[in-house]
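Removed from the display is one protein chain of the complex; every other protein chain stays in position.
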Amino acid sequence: MSDSPLSAARVPSAGFSLFHYASPQTFFPLAGKLLWPCWIAALLLTVAGLYTAFFVAPTDATQGDSYRIIFIHVPAAWMSMVIYMAMAFWCAVGLVFNTRLSFMMSSALAPTGALWAFIALWTGALWGKPTWGTYWVWDARLTSELILFFLYCGYMALQAAIDDPRRADRAGALIAIVGAINVPIIYFSVKWWNTLHQGSSVSMTQSPTMATTMLTGMLLMALAAWAYTIGVALVRVRAIMIERERHTDWVRQLSQAGSNGDMNA
Amino acid sequence: MTEPAVALIEARALACVRGRARLFSGLDFALAPGELMHVAGANGSGKTSLLRILCGLSEPESGEVRWRGEPARRVSDDWRDGLLYLGHRNAVKDDFTPLENLRASAAIAGETTPEDTLLRALVDIGLGARLDVPARSLSQGQRRRVALARLLADSRSALWILDEPFTALDVRAVATLAGAMSAHLARGGSIIYTTHQPVDIDALRRQTLNLDDFSC
Amino acid sequence: MTEPAVALIEARALACVRGRARLFSGLDFALAPGELMHVAGANGSGKTSLLRILCGLSEPESGEVRWRGEPARRVSDDWRDGLLYLGHRNAVKDDFTPLENLRASAAIAGETTPEDTLLRALVDIGLGARLDVPARSLSQGQRRRVALARLLADSRSALWILDEPFTALDVRAVATLAGAMSAHLARGGSIIYTTHQPVDIDALRRQTLNLDDFSC
Amino acid sequence: MLSVFVSVVRRDLLLAWRRRSDVLTALGFFLLVTSLFPLGVGPEPDQLSRIAAGVMWVAALLATLLSVQRLFESDEADGTLEQMLLSVEPLAVIVLAKVCAYWLLTGLPLVVIAPLIALQFNLSPDETLIVCATLLIGTPTLSLLGAVGASLTLGLRGGGALIALLVLPLYVPLLIFGAGAVDAWRAGLGVQSHLALLGACLLVAFAVCPLASAAALRIAQD
Partner (left out) sequence: MLSVFVSVVRRDLLLAWRRRSDVLTALGFFLLVTSLFPLGVGPEPDQLSRIAAGVMWVAALLATLLSVQRLFESDEADGTLEQMLLSVEPLAVIVLAKVCAYWLLTGLPLVVIAPLIALQFNLSPDETLIVCATLLIGTPTLSLLGAVGASLTLGLRGGGALIALLVLPLYVPLLIFGAGAVDAWRAGLGVQSHLALLGACLLVAFAVCPLASAAALRIAQD
């Protein structure tokens, strides 16, 4: 890729700019500082969300209590799509600006994305039994979400199969970027095709069609998922940084400092 | 721009890493049109890796390649157009006859060389008696000659990059090839090549790059 | 029978046909223990074909090969036991490290060479720093060295048949290999080899067979 | 650009013709799978015609999955791929030409032979037509997607299994639309929507896959 002047290796570490944090060396401590806030937010939001979901939200007239799966299903489905887009974004940034950190971000996000996709599939399937009478149909949304899950797996497997990290990053980026076509398909599938799966009820343009308490619960759970995802991704990206940059000076200094007891500084 | 002022190809502070090993770093050179460069170095010193970087098949760890004074990445069409690379591997298909092989390589390279130029190249390199035999039944040296015939048919590329072109060739073929290289230089073309054999090539301007000097 | 009286390997009126071409005919020679034979000839003159006949990989059109005075076909176990053949192709597996490769070749040949002999051979041929790298990432010359390390580990075979052993090797490796060949000769082993490069090998008794003299 | 396309297609066809096997393996495989099934499953005509479209699509899918892996393999091994990367012509065009030749060798024969297989499975003429149409639109997409998988996994450990992981999820929707068309017809629904979907997939694949595959090849050679 083009050796742009913005390439991380060349950005002077003095002087603040957005690219200041594009180098692993400067991002590492920042990520360390962001960790605790993420964990705390995730915990509080989950508690609030689950409380709303199970104690505040009313029982549904037609589905009874089984509909409460929605509080996990929908945030998980959302996250699985958002994370994939984020991965594709970071990969594109990495290819254009040749920044090592963006590829690391992308690899750090993938397992969590796969987890959410799996949860969405699993909860959806569980929910399908009582509502549609079957665990699975080859409906457009379900199929495309399944493909999303496999794209995550493919991305991870491909990266694992390539020894050279630079090549692994770029090959993975290709899947992430090309696979991003799938995300709008998932999102709009209910609109484009006449499917079994239900359409969007939360939208930017119209007023919500579901009970406000249900909506609040869902949003709380979604925010909790965000906080968890960011936290986990930061932990993972820090691990990847140390692994990949173990031969550089800053990691060596860090491990010396670490042996003195202070990793987050 | 007058020709000699701008180097045809230039390396600036090239470094190459393979696996965990850093092969070379801080490598600089400039090659003028009509100049011959011999890349020397022990086995595994990174000659092949350097040549692949110079023709854009792989990325250097750091540093840059410049083509006619511009960053090569930015003028990549021009760069690829001016290059002819022959690697360790022959790019010869077992099931094709020598002529079919040559025709296919020309097509892939995007050249439209007339048929009789190709045929003449094969005859010149000494395959005249083997034109209808599939490459599978050719001897080692004959296969190499099929690949090298491309050089004899070429009159367009500004730079030849040749990775051990003399392997497996007998004395006569070595002389033919050395002659073709001299002719290319005389035409104003440049050559970068590696070899472990001592071979005499006529050249007005030449340089040697010993990779053992740049190893880390 | 005293040793020098009986030739180790003998060719009697060998002729070889490939496709529609008769490569050579009426070829006779006898090689004594401790003797070096250089098979010379242009590309495609039939050197590889001859070597393959001499180790029983292919059949001559006519004539016969004799091993220690007997028709080789009749003593084929003995014949195969006394031979070590290295061809153009390296018999090196991309996915194995050099040591694993060497171990596998020994096993296939039916030899039980101790592990540290193998290791020493690899170090001697200059692969000491590349022991844990799969052959896929080795350079051309390094791959060839993996194949040649078998020679350094061998002390049993009576006859080495080497098809262009020096290709892709740098100067130092060529010297190492030439040394190993001299040592083998000094031990009383014989060698038949081909090469297009001029290489000096110490030998008390030597002969050259130029296939261009036998071509039809 | 057109001339390099034509020459590469011609080259690959000639090469396959010389080797013969490549022409026949995919077709042979397709014939085998589809003919062994009645043998293994038993010859009840009703049951056979019900599984026909599925068997044919699965066979086509597998035939592609198994052979596409070798699309760039020999070019990689003998160094031709390097020369393709260094060509003045856009790599995507060369890739497209290779895919095109590949499809002519493996996809088209399946489509041509399909009516015969359909006969063996007791399909009605209408149903036969539908199966052939879906295969005609579907197999090029299979080839294009397969090419991306092949270039991503070129030279990797575990290439065969990886390519399946990468490509199969994208194949499944095609299989479902393709095999579903006949069922839809039987159920009295139109098949247009199925065919239109397959067509849309083909268009998208046609636009995206050669570029993606070219990019992957450049990465693989690094």
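First chain written, first letter: the chains are A, B, C and D, and each begins at residue 1.
We adopt the following convention: a residue touches a chain if its C-beta (ideal position, glycine included) is under 8 Å from a C-beta of that chain, and two chains touch if they have at least 3 such contacts.
Nothing here was measured: the structure is a model prediction, and the numbers come from that model.
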Inset, instruction - Could you tell me which of the visible chains the hidden chain touches? - result: C, D
Inset, instruction - For the chain that's not shown, point to the residue among D:Ile117, D:Ala147, D:Ala179 or D:Ile219 touching it. - result: D:Ala179
Legend entry - Residue among D:Val6, D:Leu116, D:Ala161 or D:Ala207 that touches the chain left out of view: D:Ala161
Legend entry - Listed residues C:Ala109, C:Leu127, C:Met181 or C:Leu211, member touching the removed chain: C:Ala109
Legend entry - Contact footprint on chain D, counting only the chain that is left out: 18-22, 24-25, 28-29, 32-33, 36-37, 39-42, 47, 50-51, 53-55, 57-58, 61-62, 65-66, 157-162, 164, 168, 172, 175-176, 179
Inset, instruction - In the full complex, which bits of chain C touch the chain not displayed? Write them out. - result: 55-59, 77, 80-81, 83, 85, 87-93, 95-96, 100, 104-105, 107-110, 112, 134
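Please note the rule applied: only the chains that are shown with their structure count from here on.
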Inset, instruction - Compute the distance, rounded to whole Å, between the mean C-alpha positions of chain A and chain B. - result: 47
Legend entry - Contacts with two or more other chains, residues of chain D listed in rising order: 157, 222
Inset, instruction - Mind pulling the residue numbers of chain A that touch at least two other chains? - result: 164, 166
